[in-house]
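Every protein chain of the complex appears in place save one, which is left out.
Moving on to chain A:
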Amino acid sequence: MTEDDPGPLIRLYGLTGGRTRPQGEAFDLVAIVATVRLPQETAVLNPEHHTILHVCRKPTPVADVAAGLGLPLNIIRILIGDLRREGLVSITPPKPANQSIDERTYRDVLHGIRRL
């Protein structure tokens, strides 16, 4: 907790230029982020943006990206939102459970857990 020390918070928002919300449509914690194109040399990106692009060459859920970079989810979402705006990543939202989880998926999940 950083309740007595606003320093880390202010530094984190420095990464986002003071923004506290991502641009565009909201996306879920387990939305899948995939790098679709490399940035132009002229693109204004910070090192964290580049790290996200590197990580998401393999499609990766938002939560994993956040944990991998050690940054709060809000901050990660803003940075991912920037990359989406630049057309560098795609963000695939999870489908509602009643659409994404069919009989086969349930069985695969059961099998996957038992196998652990």
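The definition used in the following text is that contacts are C-beta pairs under 8 Å (C-beta built on N, C-alpha and C of every residue); 3 or more make two chains touch, one makes a residue touch a chain; residues count from 1.
As a working rule, contacts and distances are computed from a predicted model.
This complex has a chain not shown, and the name its UniProt record holds, of "TonB-dependent receptor", "NADH-quinone oxidoreductase subunit E", "ATP/GTP-binding protein" or "Lipid-transfer protein", is "ATP/GTP-binding protein".
Although one chain is not displayed, chain A still touches it through residues 1-3, 5-6, 8-10, 12-13, 17-21, 28-30, 32, 34-38, 57-59, 61, 63-64, 66-68, 70-75, 90, 92, 94-98, 100-101, 103, 105-106, 108-114, 116.
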